[in-house]
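As you look at this complex, bear in mind that one protein chain is not there, while each of the others sits in place.
For chain A:
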Amino acid sequence: MAATEQDILEGLGKIINEITGIPASEVTPEKSFVDDLDIDSLSMVEIAVAAQDEFGVEIPDDQLKNLKTVKDVLTFIQN
């Protein structure tokens, strides 16, 4: 069974918390990584690598720069 958006959001929140220390509860779909969560480009790479391990979806660097919000990542992983 494919993971639901809620499952992915929870998984992503856990990953972001482990990498940046930001509480998982703050990781909500409308948040911008740079403007709202203050996550830098290298942490984004770490998140992409961890997300690949967790969800089995590769997020290449050239796609990564287009993923500006949490919702963007959720959509990318689901598709």
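As a working rule, contacts are C-beta pairs under 8 Å (C-beta built on N, C-alpha and C of every residue); 3 or more make two chains touch, one makes a residue touch a chain; residues count from 1.
By definition in this document, contacts and distances are computed from a predicted model.
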Pick, from "Beta-ketoacyl-[acyl-carrier-protein] synthase III", "Putative spermidine/putrescine transport system permease protein", "Nitric-oxide reductase large subunit" or "Amino acid ABC transporter ATP-binding protein", the protein name that UniProt gives for the chain of this complex that is not shown. "Beta-ketoacyl-[acyl-carrier-protein] synthase III"
With the full complex in mind, choose from A:3, A:24 or A:45 the residue touching the hidden chain. A:45
So that we can see where the missing chain sits, which residues of chain A does it touch? 40-42, 44-46, 48-49, 61, 64
